[in-house]
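Only a single protein chain was left out; the remaining protein chains are all shown in position.
What follows is chain A.
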Amino acid sequence: MTGRHVAVVGAGPAGLAAAETALSAGARVTLIDSADQPGGQYHRMLPEAYRAVRPERPQHGWRDFDRRRRRVLAHPRCAWWPETSVWALERPDPEEPGVPRVHLLRGPADGGGRRRLTLAPDALVLAVGAHDRVLPFPGWELPGVFAAGAAQALAKGERVVVGDRVVIAGSGPFLLPVAASLLEAGSRVLEVLEAGTAATVARGWSRRPWQLAAHAAKSGELAEYAALLIRHRVPYRVGRTVVEARGDGRIEEVVTARLRPDWSVVPGSERTSPVDALCVAHGFSPRLELPVAAGCALRRTPGGEFVAVDYDQRTSCPGVYAAGEITGIAGAPAARAEGALAGWFAGGGDSAAPALRPLRRGRDRGRAFAERLAEAHPMGEAWPQWLRPETIICRCEEADYASVCRAVGNEASAGARVAKLETRAGLGPCQARVCGPTVAELGARLTGRPAQRHAEGAPTAGPHRRPIAQPIRLGELAEPEPSPEDPTAGPHPL
């Protein structure tokens, strides 16, 4: 036993693997997730009460996951804290380097009885994953338009189908498992539309084929999804996307169009089809508010910003490790390998352990996979051409494209924070999680001014800065700050 206390935030594939190896290294582990069961988005399960006879049916790698889940949750040195969210990470005084203190709220988010707790761990593993990136287009705010991940969560977690006649559109291989989940749950999927053109996708996937072979598990999974689409006679079209959703109070039809490699619309290629639901995902946005709150450095890639980690999954912040989609979008196998490495080192494991070699290999294969994923499914530069002046950019605050253009196009109000306060884009309940990357990108294009330079001491205006990571009620905030929990204590009674 190393006696170290490791807090793992997120119990998806990466977090669960991290908990497992931290325990093997001899540490005590507190595993935290906002859901009531482990698994994350990838292994989302039906709630206990609605558990089907064979809950594993719509699942991949279920058996391994189930074994790992049981091992971790039953371990005497593991405390499993479901329905617990991290609302703040408190960085230590720069004079006394240490791991950020973890401020938690325990209990169902909509319930009245949440408790405030804090943890002062020796190491912190952040494995909080990603959510769908959804680009705006006319009508995307209509009821019946879903982020693909949300639709999948409904299908997997509650067996709720979003509609009878569904179109899935966007970019990236994630569209396939979403289609599979919807088909399994009983929806009719009319078509799956990949915005990338055939040439772009093929170029990305055919380059360096040995990497793909090495990543056989993931390719195999994709092949299965493809087979499922064929079985259900669902067309998979490349170089086409939904450029408009229409309907009276609810989506009734979509306009799809053929795209050029830069995602500009080929004139005259528009087609209208009746639907009752649309699922969209244009890749993923890593959930960066906790890494940013912890003070972790980010790295910029063609596919967006991610947490920078070293060979052992260490971030720039001492004692803080990152694993899974926040370090790069690479899927569950890579997330598991990263999580296993992060947990081992966070738990004080020996860096010469022989088991590390296959893990590192797995992780490196995952990163290579992430790279080719980004190459095969780049976001086309010309997507803002889909927008009209009245197109909503921020759904929470109903800020439209014209107001964003006006604010950032005006020299006096072009500063990111000034434009945000003026247009209100990003100030609503989702706190820019959906529109943040879009507004940042539009701002950079319209002003020709890249991301805002950070002046020393000046408040940062980054799109991922959310010091309050989850809403907390004023009454909860007013409770006296609890002293750090004893990690050896088991699950906390509510």
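Following the convention adopted for this analysis, a contact is a pair of C-beta atoms (placed from the backbone, for glycine too) under 8 Å apart; a residue touches a chain by one contact, two chains touch by 3 or more; residues count from 1.
By definition in this document, contacts and distances are computed from a predicted model.
Trainee: Determine which name in "FAD-binding oxidoreductase", "3-oxoacyl-[acyl-carrier-protein] synthase 2", "3-isopropylmalate dehydratase large subunit" or "Menaquinol-cytochrome C reductase" the UniProt entry assigns to the undisplayed chain of the complex.
Mentor: Of "FAD-binding oxidoreductase", "3-oxoacyl-[acyl-carrier-protein] synthase 2", "3-isopropylmalate dehydratase large subunit" or "Menaquinol-cytochrome C reductase", the absent chain's UniProt record names it "FAD-binding oxidoreductase".
Trainee: Pick out which of A:E90, A:E141, A:E375 or A:E441 touches the chain that's been left out of the picture.
Mentor: Touching the chain that is not displayed is residue A:E90.
Trainee: Identify the residue among A:P235, A:P358 or A:P467 that touches the chain left out of the display.
Mentor: A:P467
Trainee: Residue-wise, where is chain A in contact with the chain that is not depicted?
Mentor: Residues 88-91, 103, 112, 293, 397, 406, 410-418, 421-422, 424, 427-429, 431, 449, 452-453, 455-461, 466-468, 471-475, 477-481 of chain A touch the chain absent from view.
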